[in-house]
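Removed: one protein chain of the complex. Kept in place: all other protein chains.
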Amino acid sequence: MPFIPHTEEDVKEMLASIGASSIEELFDEIPPDLKTGALTCVPPGMSEMEISRLMLERAQADGFYLSFIGAGAYEHHIPAAVWQITTRGEFYSSYTPYQAEASQGTLQLLYEYQTMMASLTGMDVSNASLYDGATALAEAALMAVRQHKTSRRILVPRTVHPAYRKVLSAIVRNQDIEVVEIPFCPESGQVLLEHLEPFGQEDFAALVIPQPNFFGVLEQVDAMTDWAHAKHSSVIAVVNPMSLAMLVPPGEWGTQGADIAVGEGQPLGIPLSSGGPYFGFMTCKHDLVRQMPGRIIGRTVDLDNKPGFVLTLQAREQHIRRSKATSNICTNQGLMVTAATIYMSLLGPEGLRQVAAQSHANMLQLAEQLEQLPGVKRVYSGPCFHEVALTLPRPVNEILQALKEQGILGGLNLQEHYPELENALLVCATETKTADDLNKYSEMLGKILKKYG
Amino acid sequence: MPFIPHTEEDVKEMLASIGASSIEELFDEIPPDLKTGALTCVPPGMSEMEISRLMLERAQADGFYLSFIGAGAYEHHIPAAVWQITTRGEFYSSYTPYQAEASQGTLQLLYEYQTMMASLTGMDVSNASLYDGATALAEAALMAVRQHKTSRRILVPRTVHPAYRKVLSAIVRNQDIEVVEIPFCPESGQVLLEHLEPFGQEDFAALVIPQPNFFGVLEQVDAMTDWAHAKHSSVIAVVNPMSLAMLVPPGEWGTQGADIAVGEGQPLGIPLSSGGPYFGFMTCKHDLVRQMPGRIIGRTVDLDNKPGFVLTLQAREQHIRRSKATSNICTNQGLMVTAATIYMSLLGPEGLRQVAAQSHANMLQLAEQLEQLPGVKRVYSGPCFHEVALTLPRPVNEILQALKEQGILGGLNLQEHYPELENALLVCATETKTADDLNKYSEMLGKILKKYG
Amino acid sequence: MLIFEHSRPGRRNRSQFSTTTAEKKNIPQNLLRKSPMLLPEASEMDVVRHYTRLSQKNFSIDTEFYPLGSCTMKYNPRACNALAMLPQFLARHPLAPEDTGQGFLACMYELQEILKDVTGMAGVSLTPMAGAQGELIGVMMIRAYHEARGDKNRTEIIVPDAAHGTNPATAVMCGYKVVEIATDKEGNVDMAALKAAVGPQTAGLMLTNPSTLGVFEKNVSEMSRIVHDAGGLLYYDGANLNAVLGKVKPGDMGFDVIHINLHKTFSTPHGGGGPGAAPVGVAERLLPYLPVPMVAHERGVYRWLTEKDVPHTIGRLSAHMGNAGVLLRAYVYVRLLGVKGMNRVSEYATLNANYLMAELSKAGFEIAFPTRRASHEFIVTLKDIKEKTGVTAMNLAKRLLDKGYHAPTTYFPILIPECLLIEPAETESKETLDAFTAAMKEILVEIQEQPDMVKSAPHDMPLRKLDDVKAARELDLTWKP
Partner (left out) sequence: MLIFEHSRPGRRNRSQFSTTTAEKKNIPQNLLRKSPMLLPEASEMDVVRHYTRLSQKNFSIDTEFYPLGSCTMKYNPRACNALAMLPQFLARHPLAPEDTGQGFLACMYELQEILKDVTGMAGVSLTPMAGAQGELIGVMMIRAYHEARGDKNRTEIIVPDAAHGTNPATAVMCGYKVVEIATDKEGNVDMAALKAAVGPQTAGLMLTNPSTLGVFEKNVSEMSRIVHDAGGLLYYDGANLNAVLGKVKPGDMGFDVIHINLHKTFSTPHGGGGPGAAPVGVAERLLPYLPVPMVAHERGVYRWLTEKDVPHTIGRLSAHMGNAGVLLRAYVYVRLLGVKGMNRVSEYATLNANYLMAELSKAGFEIAFPTRRASHEFIVTLKDIKEKTGVTAMNLAKRLLDKGYHAPTTYFPILIPECLLIEPAETESKETLDAFTAAMKEILVEIQEQPDMVKSAPHDMPLRKLDDVKAARELDLTWKP
């Protein structure tokens, strides 16, 4: 019985103290007809040695690839210190910091995180995380609706990550909120004012603005922000936090800045890990703080006036407010935030800037090389951050398959999400890609295209 | 400049305080003619990302093999907790515990280690580690010579690990100590009394007894021990600590027990890691403690009578005794001992017994399977622990090469160390080998032998 | 000291910097950031030292007994962490082709199947990222079910007053009205109240069993009948599954949908507040609505099940498939336990709880439901003590910190005054429980002899009691240089 310390002696003494004759007797309040038949699909236990071997074999079977897939999850170098510290038992195996005096480590770290995220996004306040970027967007929409009071419409460009739009719809439709999709310019890959105008006739609670958008293209965020604000609606920014080392932060978009910024925190030190755990971040303007979902940490003092940290504004949360809470969220993604905070601390402003700049440069370099191949061209004219949509002269899946056989994951087939985008591939290059890697990709793609003639 | 925190500002202020105009000036006491020309073979710095990629590629190039090599370094399962705790900064980045009050973590752990090793070997006391098994043997020989006072001869069977014998000779010959090699029985693979007798005519300081010996064979330790003691000499046991979970510990050999026990601690939770870092252990009878080299930890009390731990008997050591020290050893293998202590704690007596028993059983099973192949037979009749010497019908290197191509490292070619042992292979199977692994080996060897006809 | 106070302008942590300069750049000037980022400029060592020292200020399972009721703070095996963090698993992109992830997908598929068995449900989806999201997804499926049947007037979800806060919050988030029903003296749901609350407007009932009062809801079959008869569905909050793992399958109790907190019963770490994972299981009739993606195993190959395969799915609730790395940890945990180990979890969790309850009762503490068996947790109430001495449950909790124990859950469930919800979990030894009892006894004496000292606890922690009121009044949520 792994992980159970009891000796036979212990069990005897404990039962004697309880006054029961067997452990089974302790379950005597469960109606006998409810007692479970045997578990039939649970295999016999393995030793740690056996499961280690199995997992190692499975991991090796999956192997490593030279990957150019982005689409919302990005490969960045993660300093070794990040996870060596994050997995220290005191961070790894503690609970949500309800007992402040016994949790100053986690609490102070979260306060530092809030500071960093607020600054990175140019906003006033931050919460301590939500599940992921997609659910953070949904929470932001709910928040905007609560704030607006009259309209339950949310405008969402089709340039927002398709999975985010799905999650958003799945969640907000329960509260009779309408998600309205906004088209985009097929030349530039951006949402232009002319696409917005028709939807501004009627009231709406918020406009969502992605930056960069799903195609890697940079939106005209200032114009969009001012347009929405002119209609007395909120602006929800969906941003890649890494890009903010290069780009104007949402808090400075247009004349007033976005009202809420959310996004996927994964680029900040979180491994790709088949999709999770990542973390959603959310920052906002000060006057929205009481509408914010999730944990928030505040600085205060102890009885001796020494500074310390506590969970605060708990009256927004389910464990206090129950059915009147701003959200049902309880457990969030604490450990990921721990990693992200250490990551941002290790990189600092200059490190983060370099990662962003190098990723951007690598994308430009790769696009340039690939565009030299016959039949390959950029789909959109808008400027890009570290991802770019390309048209290929052949069906994308065929090409991806051929690249994979050479150990390369070439990108994402855009047609899966945008039926109109035939033969379009979304390619990402971060700072992890060397000149050799880029050459390998372009050479290999060249060969494959040549083979097909 | 990685790992240097100074800003330009800092440097200016610091130089001002010192009263120097440049950092270079701080080196003004070095005669100019000694100043170094440029470093020409040191490559430019790499970022952590770059070196990570390089090392990952090199590691992958080396790959994984199904290995049946033992010969002094053994593959055992290491519980995940061992190294996750061992590499905690507080263990990893602290120094030798000179300041006891600030080092109770390491000191208590070492005291626990001493207790475990003394018990495992059946001896009274243990030091806190030596470099490795081979140097531990050399230190034991020096210790025995100091103790014996008149003789400077050490009897060492040829069944002792060849590398240990080399290290022993290299070290002790500087002090004019004679290492005398004892032959062994070519049938049983053991040292019999008849092999010892001729060497007992003359005084000797100690007899070294390996258990199991280099061929994996168990020596007749009781008879050997009593023989040496009858000649008023010490007995130095060289043991595999894992085997002691099954075998009589050195402290109980013969009527009085061995005087000193040493060995390679690697099987106790230390990864193979191309040969190091491992650690040498040494335990001995109480009356030899002041002859022991290396750190020793003792339990004592603080000013409030609370129990605590300190380095003790430091008067044996070089930092106090200088030229009169029992050894020159200073830095030892502390972190490895940390891992070994956690390993032994996680396995406990029953766990260790099981590892030993399973390794032994796997060796027997493998030997049985291999012996069924034409021309394959055991070299020695003596009982084995988890290693066995086999004769093959073909040159060993040829076979090993063929096995390697199938991903199998088949063992050690014994002829490299024993010219008389033609076509002999030393094969090890520990608890890490499954029935499938053993079958894979015997099937593959069968096929290879068949191919050669 | 904050990390920002280790920062100096111009300090560089060069091993994290690229060795080449990025030449190319093509971004319009107006989109480029001009304002500084308030990130520390610190050396690698200072960062490592800062966060290593911060970590030491936490209580955690790896360092202290942590009997936090309802939270199942059990040992998090280190192997689960190590194996989920194998480099290939970490490097795998969520959108990488299925044939480059068969090893990973095999683990996910097997975990799905094992959870089906354990819960007695017909189908399982692994996507929910925590208990509350599991609840939301569960209630969404209930809603989808009623809607698919054209049953549009079911607007209410019934929740016992002892329920965890996420239950009512979830129901509301899913567009329902919450009807709270009372608890009887024995800690069971008041059946009369339930009957009165149920009706054609009832979409479903959310139940935690064993409840957060630490007792098994004996009338669960009867409740199931009542709700089902009225056309409602039954939701099982599986946060307390640790108490009955291998003893009762929620499916057998008549539940239609369930979530399981893997970060509780399956021992994935709480991580100072997450990440968790909370797969949902459903009975036959809810199968069409399970969230995607799930994993299928066909002809020896694992593949994702998506909207195409599950056309009536409530959809996607995370960008990919939830907290994959947490699921891997849970997978390793179940394989380590195996079928026998799984059965033992609830046995020893229950043994520990009942033993500690008996010992604390003998020590003079008042048990909230003294006539009941404890499930894997139980409640001590300080109502009397507070009346006599003014010492509160919170005071006692803080004093426990001084003695090296994390406090139990306080003031939850809200209906029990001055309560401590105590859950020792199966991984703690009798010695630890005895030492905890001894500490509780000491505090009982202190309460009599020096109540003011107890009221002003903690005393031996790095900080004394923190001012929550000031924190909420004078909001200081980010550091300003």
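Labels A, B and C are assigned to the chains in the order they are written; within every chain, residues are numbered from 1.
Convention: contacts are C-beta pairs under 8 Å (C-beta built on N, C-alpha and C of every residue); 3 or more make two chains touch, one makes a residue touch a chain.
These numbers were taken from a predicted model, which means no experiment stands behind them.
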| item | value |
| --- | --- |
| Shown chains touched by the chain that is not drawn here | A, B, C |
| Residue touching the undisplayed chain, where the options are B:P277, B:P395 or B:G446 | B:P277 |
| Touch residues of chain C, complete complex, unshown partner | 6, 8, 11, 14-15, 43-46, 48-49, 52-53, 56, 61-64, 75, 77-79, 86-87, 336, 341, 427-429, 431 |
| Residues belonging to chain A that touch the chain removed from view | 1-10, 44-50, 56, 79-81, 84-85, 89-90 |
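By our rule, only the chains that are shown with their structure count from here on.
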| item | value |
| --- | --- |
| Farthest chain relative to chain A (centres taken as mean CA coordinates) | B |
| Centre-of-Cα separation between chain B and chain A, whole angstrom | 47 |
| Chain centre separation (chain A, chain C; CA means) in Å | 20 |
| Where chain C touches two or more other chains, by residue | 11-13, 15-18, 42, 44, 48, 52, 77, 79, 81-83, 87 |
| Multi-partner residues of chain B (each touching 2 or more other chains) | 47-49, 79-80, 84 |
